[in-house]
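All protein chains but one are shown in place.
So, subunit A:
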Amino acid sequence: MLGYLTARQAGVDDPLRLRRAESTRRVLSLKLNPDRDVDRIHGNGVNTIDIDAVEGRYMLSGGSDGVIVVYDLENYSGKLQYTCKAVCTVGRSSRYVHNFSVETVQWYPYDTGMFVSSSFDKTMKVWDTETLKPAEVFEFEGNVYSHHLSPIARKHSLIAVGTKDPKIQLCDLKSGSRIHVLQGHRAEILSVRWSPRYDHILATASADSKVKVWDVRRASGCLFTLDQHNGDKSKASSEAVNTAHNGRVNGLCFTGDGLYLLTTGTDDRMRLWNSATGENTLVNYGKVCNESRKRLQFTVSRGCSPEFVFVPCGSSVAVYALHTGELVTMLRGHYNNVDCCEFHPDNQELYSGGKDCNILAWVPDLRASDVEEESKSSNQAAADQSSVNPAFQDAWSSDED
């Protein structure tokens, strides 16, 4: 660390280097921190969360009872202890609330004044954050599993929607209508994702165990279908041709630079694909428990030198090194299945929501400052700590000798 700092001071290093090193360190020390809480608003499982890309300050969460909550993540109190307050809520009492489980929520990428939510009540609503009223409601024939707005698109404002119908719907926010349909899948679409690199590239994952990559400018068909065997016919049985997984594919995630695509399936596997060629990189992540019948929301760190994948795995969140497939750690804190997790790229924090109604904040747990430098003050601090927290002390009674 000191080396990085001196190098930075001397101007030898790229500023990015220091940043990467520090964020990697922070990510590796992610812990469930007693200093950080998230208000317990949801009375039911949390299906989806999203952190706004503009400020990184507000977090949306959608619950399986239809409730949507906006949290303020920023700690302005100056104290270590902070509870993320709920700024506003679309509760059960609101007349605009979703009738059934909210499956996906997403901020409008350029402004927190608007967000989009989709639900099992077959609707997708575009909300005005200020009034908490839907500005637009799209209705579909089947349950909406997933939708996505392109995070970088400047030329279009399309929302890709995956429903129970095998056709992918493209809705235009400008006109407020469904303008396009992409056909090719044979079962419900569980997840859709725009590429963060090219604004016309869309990846979709379906229950027919296929993952297709589309260029929305081309109406005729998909660009390519991901194949787990990379086209090696000898390994693939006739049905397994062009499949990404041997089960339902329910999770999709591009890396921060958009060069790679991660997919998870109910065959308990996670695969890393080259998003340009559709080639399976054959990184072995081992078993990634996945029993969800719905969309699984997982995320990739940004700005670390080896990037990390955070993927819900049963009642914990598994952290893998992206390119080596090494399991770095398991973040255990939920008491029931975890459905979603979202990485805060600025603070290197992770938020995860699960069926136990909790949203947990995983905050870097940095080492206390070195004791050697100021032994006295640290002693003082230690004493303070012990006085604050007698629970951390051992309590062996003397009669046990």
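Going forward, a contact is a pair of C-beta atoms (placed from the backbone, for glycine too) under 8 Å apart; a residue touches a chain by one contact, two chains touch by 3 or more; residues count from 1.
The working rule: contacts and distances are computed from a predicted model.
Trainee: Out of "Large ribosomal subunit protein bL19m", "H(+)-transporting V0 sector ATPase subunit e", "UV-stimulated scaffold protein A" or "Ubiquitin-related modifier 1 homolog", flag the one the UniProt entry gives for the chain missing from this complex.
Mentor: UniProt lists the chain left out of the view as "UV-stimulated scaffold protein A".
Trainee: If I consider the whole complex, including the chain that's not displayed, which of A:A7, A:L32 or A:L223 touches that chain?
Mentor: Going through A:A7, A:L32 or A:L223 one by one, A:L32 is the residue touching the chain not shown.
Trainee: With the missing chain put back, one of A:P134, A:P196, A:G333 or A:G353 would touch it. Which one?
Mentor: Checking the options A:P134, A:P196, A:G333 or A:G353, the one contacting the hidden chain is A:G333.
Trainee: Name every residue on subunit A in touch with the hidden partner chain.
Mentor: 32-34, 40, 43, 315, 332-336, 355-358, 360, 389, 391-397, 400-401
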